[in-house]
Structure formats: structure tokens, C-alpha cells
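Beneath this line is the structure, given in C-alpha cells, with notes to follow.
What you see is part of a larger complex, with each chain still in position.
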Amino acid sequence: MSASESGDTGSGGRFTLARLKLGGGLGRALNELTIVVGFVAISLYLAVTTPAFLSTANILSILLASSLIGIVAVGETFVIVTSGIDLSVGSVVAFTGVMTGLAIHAHFPVPLAVLTGIGIGAFCGAFNAFAITVLNMSPFIVTLAVLAMARGLAFIVTNGNTIFDFPDSFDNIGGGNLGPLPIAALIAAVVFLAAWVLLSRTVLGAEIYAVGGNREAARLAGIPVTRTLSVVYIISGALAGLGGVVLAGRLDSAQPIAAVGLELNAIAAVVIGGASLFGGKGSVLGTLLGVLIIGLINNGLTLKNVQPFWVQFIQGAVIFGAVLVDSLNQKRRGRV
Amino acid sequence: MATLLEMHGISKSFPGVRALADVSITLERGEVLGIVGENGAGKSTLMKVLAGAYRADEGRVLLDGAEFAPRGPRDALDAGIVVIHQELSLVPDQTVAENIYLGNLPRNPLGMVRRAVLHRNSRALLARVGLDIAPGMPVRRLGIAQQQLVEIARALSREARVIVMDEPTATLTIAEQRILFATVADLRRAGIGIVFISHHLEEIFEICDRVTVMRDGVTVATRPVAEWDEAGLIQAMVNRPISALFPPRTSSIGAPMLEVEGLSSTGRFSDVSLTVRAGEVVGLGGLMGAGRTEVLKAIYGAMPDTTGTLRIDGRPVRTRNPREAIAAGIAFVPEDRKGEGLVLPFAVRDNVALSTLDRLAWLRMFSAAGRTDRLATDAVGELRIRTPGIGTKVGSLSGGNQQKVVLARALTTHPRVFLLDEPTRGIDVGAKVEVYRLIGELAAQGGAVLVVSSDMLELLGLCDRILVMRGGRLAGGIEREAFSQERIMALAALG
Amino acid sequence: PAAAQQPAVVGYSVSTLANPFFQGMTKGVVTGIKAHPGLTLINTSANGDANTQATQVLDLINQHVAALILNPINANAIVPVVRRANKAHIPVFTLDRGAACGKCQVNFLETDNVALGKEGADFIAGRLKARYGTIKGNVVDLEGLLGTTAGDDRERGFATEFAKLSSANPGLKLVARQAADFDADKGFNITTQLLAAHNDIDAIFNGNDDNAIGAVRAIRQANRFVPIGDPKHIVVIGIDGTEQGLSAIRKGQMDATLSQNPLTMAAQTVNYIEQYLHGDKAGIPAHQFWPHVLLTKDNLDTPEVKQYGLWGDQVAAQ
């Protein structure tokens, strides 16, 4: 970064702009997120070339489609900010989904069944946290092992069968609407908002960044590192549990094979949103953009009737392009 | 009233090293206790034990007469023991304010950060340490000296009974050092006990009430400052007499060796032209942030987007990257040894060999362990690097010894132009003398030395000529005959 | 007349293309649509993820397609979007796998995976009987990807029949049952290790032809291949009838496969759609099993089989 830029950071354009427009944090945050350029570019392209894109139904469908990965990616954001990784989320979604389904079939009232799902997710997160903090194991290995174990458990408890046929009151969580709005998207919105407050406004959030940015400095400054890390993995697990509930509701069924590979998509969304796997960086707003970019790409591929063989290639190319814009932008602005 | 702090019989070992052996110190309220000793004497380790960062193998600590056994840094902080660690411990991607209040953010009952309070308080603290930057700026963008001031501000933000400053001035220039000393005086008046560690003995004499000397993990002596003189202190530290700090400048100065013309880097510095002749030691002075580091990096090819021309021995050279600079005979010692100088997970041996991997190799391809070992063993011997062995991880050496490893590495490429950025940062008197002697020898052998230092006495003692930078430009130069602190300050600050 | 100019858009969602069978099905849909000038296609693949499929189908509904051809990943998970389609009055035709809501689909053209598994067990029993005079021997079961209908139903069919056979014939043993995930390399690795551990394997049942190819290659690698007819020959049977499967049968490396025909099956669905859009709803059956055949070297090139269609060869030829 050039000295002139750093020199006027305090009072220069950045802050003025922020104050003018959005009253502080949000404007500043958006300004930091150059990936916004990629997001806007993709949206514009689709809006101009595809008449159906801007319809309310289509936009709501994008939001609905993004809600599961969004919920999970929020948890992943916390973990990645601490320089950790949670590979178990996809399997935990499947496992909590079938457990919730079994709870429903065992005549748990819906709210209790939902809490069961979230609670089992949180328990998986706590297991990850214990192994990482107390047993001092690498997050990659721990969550990879839990990826396999949770998936295995999902098969074991269901005997490989799909659990299905839930009451509407449950299905609505994932598949219902409130007025015109998909409830799952509303839940995701609440999760994003809460996470945004937590990460960018609270002391715990600042401690999460500190632990990720320099663990030893955080420890020396008296930040309870173990507790912070534990909270983070438990949040990630609990949100995967919520994801399992939402998915089971949406599909009126829970399958042990659900959400395979979801972790990679969630991590991708977080990284597209500007987080670094080395920790200390990343934001909920960035993750939101990352999730929406992925949702936009998938939606665009369907709307434009791209032939399936080309779909993966174009998905890859568009992600590459969107992030390329971002990194060239950063380079131009001398932030390398 | 009980003594504020007593540490009794503290011992601490690391694999292969006995860092502390039965060390005891005491500290009264309103007292400044100086601790001096060679690199690796155990000063920082002792303070880390106090801070709860390490657990002692033996010994006990009494705080206000009560047993104090911290289980972690949190306990120590809660007891009012605040340590400014020697190694910077900041979070680069957080803001200055967040770093000042790291682990101690002002919060409302909902657990939210009270940002207005945070920034207001931070601004006040920044003013107190003389740092004029916005509290919202990410620490990543600060130079190393500014980062040190942020650490000091952090210490001031805490409710402290004991403040430990482990080489707080190593990176500071005289102006910030004055502000720091004024602050220390305030703290002392408030009845806070202060432990002050420094390799700058004049600072010790200026602000300390008592001085403890450590050597090889034991306390050699503790006496009131009035009972020490400089020679005695050095003798106690290094256990051998040291005649003169600076070797006499005897080398004969020859033809221009390094010529820099119109060196500019947008937004960093502009139009820097300078010449260093063979056998000459040129100092580069200036206040923090004047752009000295960046000029050295630009010459070394480590700064993108620079313009200007470079000649070595009259021949134009291009240094588009450090590799080319090394090939052209330039060596560079960075100021930030952890971030830029060392590969911390590597052994001492492999850090020393880092710039000469191919030269040491068999057929320039296959590592030759024997040659590498010999090179490293020689370097450890020559620079008196205190390490259990060349296979020891460099990260576990004391700060000063790490610095010597960086110096050793820079010397392995047989350079003729030496760019030294704060080369004696954090190293003890004995080692300093060795570095000065080394610089003298480099010059005597016809090398050209350009040295950046914030230690004005060092520049005055070491150099044939001093250039001063201000705000990214060369403000002027002073020949040895005209050397004086006042002239340097005048060029650096006023113009 | 207006409708004739404006072709009706058919939305298609296949569960995955990670398997030749579904590629065949997709090609069947594509060629079927081409054969009807009044129809065009929006072609999507869900990559094996039920949630992705729900989203894709919703996107198709939002585009107001005239009809949907769905190859569901899971019969239950597809139900909510099928109901959405019903609400939007878009007729749903399911292929290979149905939606678990009966009348919500106009036609359900099914592969009887349970029967495929059962017939696989019977085939092995027949070969063993021919070899030993009684039904006995050591059998390996390499099942498909757990949690998929094809994998699970074939396994169920095989396991049920095998249990029946072995309780009647105590000499018939299942020495190993492992999931090879429809993945040739997994099939290869597992078979290699089983061959190292057991030198008396008589037959290997495979959840599909890719598993079988892995087994065939492993037998060759282990130098355990002997031609069909030799008492030491290891019987290998797959399911699907992929091009590579047919080729292995022709070469005598693999004994048999149970083949459906996704090309004709998909074409039939497109025909039903055409029929439906022209108002002839009565002639469309609600549910139908698409026939399958057992292919061996002996019958591979007979007219009857030609008549049924070797989709593996046809797809590759296109």
C-alpha cells in the first residue's frame, strides 16, 4: 500500500464516503469488499441478457436456493476467521437432518425436534472443538474425521433409508412461505444478521478476529483462546444442525446422503467473500456476497439453459473471473 | 507495607537450555528496576514467567506479599501485571484501537464493543505515546516503530500495578524515547513498579533506580544505579572488559562504490540521490516513518514501482528483485527480523544458509550437509551466536541472537555493498561491539556500508558521514567533523 | 396454430451425469425432443444433490415450462417441488425413479431395480449350479453407492434373493459385501484385496457395470483370469449394459449384465408428453416398468436383443 494511501486513511475518502452514505460500518465494509465488483458484473450480465432473471419469483428462488449454503457458510466464516476449517458441515447437515426426522417420527413436538437437530449439530461442533483445543489436533484432520463419522452415523441410524413424511408445520421451516417470502430465506437472513452483529459489533467477535490474526498475541493479552475457539466450532456445528432442519423441511424428507460436498461450497463462498484460510480476515458481509455469487451463477446456468456438460466448466470459469476482478482490483489499488 | 513484587529462586529450562537458574528480583512501588544482560541471559524468559506466559520449573512469586501463581496471561493481567513483550504481539488485521484494547475491549452489557468509547480512549492514549494516527487504521500498515508505540499504549490502557517493558526503545527514535520516559516518570509517581529492560545503557542510567545484571540465566548483582558506572555494568554483563564501543574509523575511503540517483517511489519517497564510497560507512538518520527503510529496500530491489538509477563501481546495475541485488553484490539486513529476516520454523543452520543454498550445493543442485554445517558453525562462532546448536530452531533463540543470525545470513553472499536497517536492534553491548567491529572490517576491506539506525549515538560513533531523511526526501548530509546530535535533529525534524 | 409456431418448452432434470446410464437417459430425452418439432428442451443436471435438484426444478417452474421430465435423486425429496409443479399446472413425468406421491405425476416410467438385483443373484446361482451341479460357492457382493435408490434397491433385491438361495443351499456363501460406490477404481481396489485374501471366489455381483469393470480389471491384474467355462473362472455380472460392459462381455471377460434401455425409455416419456400436450391424456399409463434383459455373450448379437436395443453401443455411436 502506498504511503499516501495509508496517510489519508484516517480522514480521507474512505471514511467520508461511509459516513455520507450508510452511516459507518456497512459502507466501509462494502468498500473493503472489492468482490462486490464481480457480484455486480454477474448480476448486470444476467439482468441484461435474461429477461426472466429480474422477476420476483426468480430472485426469491435464488434466495431460497442460497439459504442452506448461506446458513452453513456463516458458521464456516467464524471458523475460517480463526484460521481453522470445518470440513464436517456437509455430513453434519445430513446427520442432524435424519436425527431431526427420526425425532419427528418419534412424535417429538416440532420445536423440540428442531432443537434436537440444532443441539446434535452443536454437539458435533463441541466434539470438534474438544479435539482441536484440548487434544491439540489439527482442525483439518479432526473435521475430516467427523465428516466421515457423521456421515457414517447418518447411514447407521437410518439403516440407509430416507426418513420422510413430516407434518407441514415442520416442512414449512424449509419449504414454506411467509407472504411471498420463503421462510428458509428469512431464517438465513436472521442468521446472517445475527452473525454480522456478533462478528463485527461484539467483544466476542473482536476476540475471534484476534485469535485468528495472531493466536499468541491474543493469548498474551488475556483472551481466552480455548473458549473462543470452542464457541466458534460449536456455532458452526449448530448452524449445520439448523441447515439439516431446513433441508429436511424443504425436501419433506431426510436422507443420509444429503449435502455431500456442501463443505467445499461453503468454504468457497467464504473465501470468495474475501476471507483468508490463514485467519484473521473475512466478514459476514463478504460471505453473503460469496453465497449470492454462487447462487447467481447456478441460477444463470439454468436460466440460460447451458448444457449440463458445460455447466461445471462455466461455474469454474465464472468463479475464477469474479475473483480475478477482485484481485486485479486489489493490485491496482496497491494493496498487495 | 509488603514489597510490591518479589520473585524468588526462579528456574526455567527449555529442551537443551537452562534459561533461568535460581533468579531472584524485587520491585518496590514507584521504583524503576533496570534489568540488563547479554542476549540470551534470560531477561525475557524471567518476564514471561511473571506474565504467566511460561510456567517456572521452580521458584515462587509474591505480589504485595501474597503468593502469586498465574495459570496464564489472563491471571497476571487481572493481578495488574502488564508486560510489553519484546516480540511485538499485535494482530495485523485489526485496527490500532482494537490492538490497544486487545483482550480488554470496552463493552456494554450486551457484550457489544463500545466503539465511541474505544476510539476516544485510544486517541487519548495515542496522544500520550506521541503517535499521530487514526485509531481505526489497521496495524498492518504501521511501521515497526509505530507498532511498538501501539504496544506501549496498550500497556497504559490497563489497570497496572507492575509494568514490564522488555526493550521498548529498541525500535524508537529519540523523539519517541523522550515521550516514553516522560510517561515512565508519570507512572512512577503514581506508585506503579516498573521493570525496564534495555541494551541502551545510557537509558538505564537515566531512568532506573536500581539495576539488576543477569548473565547466563543467573542474577550477577543488583545495586542502586548510583553504585554502577558504565564500565562496571558492561564488565558485569559480559564478564570481560570492553575498551571502546566504537572502533576507530581508520579505513581509507576510495572511489564511489554505490551511487544512487533520483530514486523515487510514488507516495513513499522521492528523488533520493546518494553515494557511498568504498571503505565508507554512511549513516541514514531520520524520524520514524521518514522513509529510510523503503529507500534501502528500493536499492535492494524489494520495493515495486521505483524509478531511478543505480551504479555499482561506476557500472549501471538493475535490481528488479533481491536476487539480482545479491548477484550485484548487495546485502540487506531488514529491520523486522521475524517478519522479513528469518524463517522461524527453520534451524539456525538453514537460516544462515538461506541466501547461499545453490552456492553451497553439490553441482548447484544437491544439498551438501557438510558444507552447510561448516558455514553455520563458522557463523555461530564468529558472531558469537548463543544457541544450543546449529540445529536449534531459530525461533527459540533470544531476540538478539536471532538478529545475529540475520546478519550472518546477509554476510554469506560475499557482498560489497551493505544495506543495514537497524542492524543492532535488540542486541547486547558485547554483541554491538562485535557488530561495530564487523562493520569496520567490512569497510576496511573496501566495502560500502549504508546503515539506517534510530540510535543517534550509534550513527555518530560509527559513520563517516550521516545523511538525514525527512518526509521521504533527503534533507541533507553531515560530515564526520561536523557531527552533533543537534544538527541531526535539526535536519530530521525542522529543516 | 399459435402453439405450433411457439414450441412447448420441456424442462428436464436428471439426477446426475456421473454415470453412463444417466448419460444414456439424457441422450434419449434430447433425441426424443428433437424428434418432436413442437418441443424444445431445457436440460439440467442436479449433480447428485437433492437440494440442487429442488432448486433447478423450481427454476424450471418459474420459467413456466409446459412439462417436466424428472429423474429424481430421491423419491421423497422430490415431492415438495412436484407439488409446486402441480399447483402451477405443469404436468410431471418421472423417469427411472418416481416421486413418492402417486398421482402427482402423470406417468412414472420405472426401472425395476429390485428385480435387477434379484435376477443378478439368480444368474449367479445358475452358473454355479452349472459348474458344481448344485448351487454352491463363494460369492462377493460389490454394491453401488449407498443412499442412492439404484444402489439400495439392487442391493435389496440381490440380498433378499441370495438369502433365500443360501438358506436352501448351505454351500452358497457370501464371503464379502462391500460398497464400491459405482466407481470402477473402488471396484478395482476392493476386488484386488479380496482376491488376495480369498483364493476361492466363484462369482462377483456388481451394483453396476462400472463396479464390474473394476472387478474384471482386478482379476486380470491378479493373474486370476481364466476364460468362461473353466471351473476356475470367476463369474462377473454387472447391471446397465454400458458400452464398456458390452465390450467386456464380447471379449469374454465379463459374464453378463442386466440391461435396461434408457434411450427407448426416455423416448417413451417424450412421446407421452407429446401425447399429453395434444390432449390425449387417457392413453398414458400412470405407472409402468420398463423391461430389461439379461445380456450374455451368447445372446448379445441376436435379433431379439437388437430389437430391444443395446443402448451402450447406440449412445457411443451417436
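Read from first to last, the chains carry the letters A, B and C; within each, the first residue is number 1.
What we mean here is this: a residue touches a chain if its C-beta (ideal position, glycine included) is under 8 Å from a C-beta of that chain, and two chains touch if they have at least 3 such contacts.
These numbers were taken from a predicted model, which means no experiment stands behind them.
If you count every protein chain in this structure file, you get A x2, B x1, C x1.
By definition in this document, only the chains that are shown with their structure count from here on.
Contacts between chains trace an open chain of neighbours here, each touching only the next in line. The most central chain, judged by C-alpha centres against the centre of all protein C-alpha atoms, is A. Once the centre of each chain is set as its mean CA position, chain B and chain C turn out to be 71 Å apart.
The distance from the centre of chain A to the centre of chain B, with each centre set as the mean of the Cα atoms, comes to 42 Å. We define each chain's centre as the mean of its Cα atoms; on that basis chain A and chain C are separated by 36 Å.
Listed for chain C are no residues, as none touches two or more other chains. Touching of two or more other chains is recorded for no residue of chain A. Per the touch definition, chain A reaches chain C in the complex via residues 52, 55, 57-58, 61, 64-65, 68, 155, 160, 162, 164-165, 171, 175, 247, 250-253, 255-261, 298-299, 302-303, 305, 307-309, 311. Taken together, the chain A residues at the contact with chain B in this complex read 1-7, 9-11, 15, 197, 201-207, 209-210, 213-214, 216-224, 280-281.
Across the complex, chain A is touched by residues 14, 17, 26, 42-45, 48-52, 54-56, 58-60, 62-63, 74-80, 100, 145-148, 152 of chain C.
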